[in-house]
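Removed: one protein chain of the complex. Kept in place: all other protein chains.
Take a look at subunit A:
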Amino acid sequence: MTLLAIDDLQTHFFTRSGILKAVDGVSLSIEPGEVLAVVGESGCGKSVTAFSVLGLVPNPPGRIVGGSIRFEGRELVGLPARDMRALRGDRIGMIFQEPMTSLNPALTVGDQIGEVLVRHRGFTRRQALTRAEELLDLVRVPDPRRRVTEYPHRLSGGMRQRVMIAMAIACEPKLLIADEPTTALDVTVQAQVLDLLASIRARFGMAILLITHDLGVVAETADRVAVMYAGRKVEEAATARLFADPQHPYTRGLLGAIPEVADDDPAMGRDRPRLSEIPGMVPALDAMPPGCRFAPRCPEAMPVCRTAPPALRPAGGGVAACYARQDDRPSLEEVA
């Protein structure tokens, strides 16, 4: 059974300046043990999608106004808050970019991790501390016996992120939602944390919803990738396919904009080719173009692109929402 199935999710914010459709009809699914990466630029709705699954959308101003989120077959939209709390930290683990804001500065590392086990598993504090030590060892924190007694502010960024991971996996969740888990870390520490996530996933058969804007991280860790742009999913494919043969002009633009130099390429500085650019910038949520939201920046835009949003259709082994990738492209009259 599909572990998580998000169908046509609509999460909107009701603000003084109007309704912001932060997530506007997004569908995603994750199979058990799978890593699905969601990529896209700042503000495209990645975190709001994750918060929607976790029942953490701040309300007001935000609300899920449509669609469904099924986890292990159970509908999460409209689930009572206490049932949602019972799921979070138990069947669904979560880690965020800035561990310090999610850690309680007044609790020792041991009590912090242990608290999850006391709450969800009915452990005694003693049992929980012992298990916390084992978990710290599992996430490769050196000297766990000493660390359980320390406070989070004494730890480096990488250590804090490991503590967050230890908390998130304490109850061996089936799904881990990781929102930019390594963005604040140095590359060497990022590599350690990503390796760690991979080994935990293998050990517990845990699926991961990995949110990131780093395409290199995606390429090295995900099984499948969904690309979001301005509140919508514009493309999805198996990782290798997406990078080898991107279909949506936005995905192509993103890949072209990354400077990646082969080991043996001699060109430096002024001899390097210009990067390809995506002109302009992401439209504001309260001023979305009517058709394809990428049309104002798209090198392939046609008149039909400005009429109605393109639907996701099979393209290049995955799906893409782009009129230029649809052989049975509708005529202008049909759309209107």
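The rule we apply is simple: contacts are C-beta pairs under 8 Å (C-beta built on N, C-alpha and C of every residue); 3 or more make two chains touch, one makes a residue touch a chain; residues count from 1.
We adopt the following convention: contacts and distances are computed from a predicted model.
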### Task
Could you tell me which of "ABC transporter domain-containing protein", "Putative protease", "Phosphate transport system permease protein" or "propanoyl-CoA C-acyltransferase" is the UniProt name of the chain missing from the displayed complex?
"ABC transporter domain-containing protein"
### Task
Can you work out which residue in A:Gln192, A:Gln247 or A:Thr307 touches the chain that's missing from view?
A:Gln192
### Query
Of the residues A:Val148, A:Ile165, A:Ala178 or A:Ile278, which one touches the chain left out of the display?
A:Ile278
### Query
If you put the missing chain back, which residues of subunit A would it touch?
41-42, 137-140, 142, 156-159, 186-192, 194-195, 199, 213-217, 219-220, 243, 253-270, 272, 274-279, 281-282
